[in-house]
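To start, the structure under review is shown below, and the notes come after it.
A protein chain is absent from this complex, but the other protein chains hold their places.
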Amino acid sequence: MTIIDNTSAVPAPRADDGNSAPLLEVRDLHVEFHTRDGVARAVNGVNYTVDAGETLAVLGESGSGKSVTAQAIMGILDMPPGRIPQGEILFRGQDMLKMSAEDRRKIRGSKIAMIFQDALSSLNPVLTVGYQLGEMFRVHEGLSKKEAKAKAIELMDQVKIPAAAARVNDYPHQFSGGMRQRIMIAMALALEPDLIIADEPTTALDVTVQAQVMDLLAELQREYHMGLILITHDLGVVADVADKIAVMYAGRIVETAPVHELYKRPAHPYTRGLLDSIPRLDQKGQELYAIQGLPPNLLKIPTGCAFNPRCPKAQDICRTDTPPLYDVTERDGGALPGRRSACHFWKEQIHG
Amino acid sequence: MGRYVARRLLQMIPVFLGSTLLIFSMMYALPGDPVRALYGEQAIDQAQIAEIKRSLGLDKPFLLQYWDYLTGLFQGDFGTQIASQQPVADVIADAFPITARLTIFAFLFTVVVGITLGVVAGLRPDTLVDKSLLALTLLLISVPSFVLGYAFQYFFAFQLGWVDPNVNDPENYGQLLLPAIVLGSLSLAYVARLTRTSIAENLRADYVRTAVAKGLPRRRIVGVHLMRNSLIPVVTFLGSDLGALMGGAVVTEGIFNVRGVGYTVYEALSRREGSTVVGVVTLIVIIYLVCSLLVDLLYAVLDPRIRYA
């Protein structure tokens, strides 16, 4: 071992070039909440990576742990009751869970930013949008009030809010839902962060507006070459923008795949169920498929595969053994890069 | 905005008329005769009494008397004390500044200490600090002000000798401190609890989470984002509280011998003399109405979602 040999044991330098560490890497992350009724295990060993310019879609029902994972990355979990008993969250190779609170604060907003689902409640109702946008520059870059406002107008232009200069002193409730979400996006983009986490950014919007907002997000992401984690329960939203997908269930990732692969050939019965429950025009008149049962109770996650009580193909082994995240291959053993499935019977699911 | 204020002022008129009419009719219904009471036990001429009554307008029908009172009021005339022949306006003018000083002192104490305690506890919900504050405020609310007054007087004046038991000089703020604390303690408890609840609730709000996600320092999150929203209900409460404080001054002034409005009312009531009481209550009702108007306007300033509809 030589002195110049920078192995992964040493924190990687922060410089962009010549650094092999991914932009963000989540390793074996666990999050639990201590409630009156017991410990709710919201995240149970999640692993994923996001590179610059890449879009990862995290898919799952509410309670699957997708938002909690994002909040843990962002460092905005309520602790207590939340707790991170184990795991690492590496941003450019540095474990953010081991950083001081002040260091993490400096990363929030400037390096990693987040877009929330409900822009109306996520924006401060008693402050003007200009103030809330400008705040980013004032706090992180020390700009004056006046400079910050000019920057805020620039940002609002960038996210295509008409008459930005006239509306900069308006309050959030004076904007439409789509415009408010654009303001949220502008706020996240303000300091040109390396990574954006969008938590159901279009769920609260009208269908017609959804596409506009999604397109805007994708466009800006390309422009700035940012990493994007897109959290959603809507498979339709994902298809156009995402590069890869991670499907979560009961706090674990049950399947990962490049986006089109997943639609074509799901390797997990849960993913299959999700795809089958999308209404399709060519199946008009037929009964729509629905996954049986309810999402799991996080206080008592079923033993074995957490999905087994709802799985149409569950066998005895599913109730006893927790499936690891298997590498998924072609029928002949040919590699399928990026494809993994946490199902004992992934072969039957994908090839059968 | 101007239209809103005008509308609110118009709405105040029936409330003002109703409140004063209510008090006026109660005083009218007072048993005993103030003119008769002037002469104590001595026998007097009925004609003489009737003469005095006519000169005071007391022989007129009730509603007419009220009308006379109202018209007088708009000329700054609160009526005349029967016993001393002094104009009520003068009596109030003597006593009111003392009560106003006491009330404002108590109000400031309430605002500063109440909000501080509420914020401290609200930022740490369900911790020991928070629970102690809840217990303390519960205790403050359950101890009636006259009990608290005597307890303070006993400990601080008689036992420790730190302060004078009575207020001899209403200009002396040091002497007013104890009565002001006693007067303000109930409101203090309410303000502290209200602030605490509001802060604790807003702490979980989405926009606070956004502020954290923006990487703002904690000082800024609390000072700019949390406070502004959390204090809106507190401001509303404080506005309606000023009138209540003035009413409560009646008791506190009695304990500490402060010669303010409360003392005047108390004396007037025991002499069954209505004009002073009606005058004081009218004044307090006006103050209450003005305060609630100010609070409404302030509310709209603090919360842009409120439209002047």
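Note that the chains are named A and B in the order they appear, and that numbering of residues resets to 1 at the start of each chain.
Simple rule for what comes next: a residue touches a chain if its C-beta (ideal position, glycine included) is under 8 Å from a C-beta of that chain, and two chains touch if they have at least 3 such contacts.
Here is the rule we use: contacts and distances are computed from a predicted model.
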Next item on the list: Look at the options "Lactate utilisation protein B (LutB)", "Peptide ABC transporter permease", "MarR family transcriptional regulator" or "Cell division protein FtsW" and return the one that UniProt uses as the protein name of the missing chain.
Entry: "Peptide ABC transporter permease"
Item checked: Residue, one of B:Val113, B:Val129, B:Val163 or B:Ala244, that touches the chain absent here -> B:Ala244
Item checked: Contact residue for the chain not shown (choose from B:Met26, B:Ala50, B:Leu64 or B:Leu294) -> B:Met26
Next item on the list: Taking the full complex into account, find the residue in A:Gly65, A:Gly93 or A:Gly109 that is in contact with the omitted chain.
Entry: A:Gly65
Notebook entry, point to check: Among the options A:Pro85, A:Gly236 or A:Gly293, which residue touches the chain absent from this view?
Noted result: A:Gly293
Margin query: Among B:Leu117, B:Val258 or B:Val277, exactly one should touch the missing chain; which is it?
Written below: B:Val277
Margin query: Just checking the interface: what residues of chain B touch the absent partner chain?
Written below: 11, 14-16, 18-19, 22-23, 26-27, 29-31, 138-139, 141-147, 150-151, 153-154, 158, 197, 200-201, 204, 243-244, 246-248, 250-251, 254-255, 265-266, 269, 272, 277, 280-281, 284-285, 288-289
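Just so it is clear, only the chains that are shown with their structure count from here on.
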Item checked: Distance from the mean Cα position of chain B to that of chain A, given in whole angstrom -> 54
Checklist line | chain A - residues contacting chain B, complex | finding: 74-76, 78, 105-110, 113-114, 116, 118, 121-127, 135-136, 139-140, 171, 173, 187
Checklist line | Partner chain A, residues of chain B touching it in the complex | finding: 204-207, 209-217, 220, 224-225, 228-229, 232, 302-305
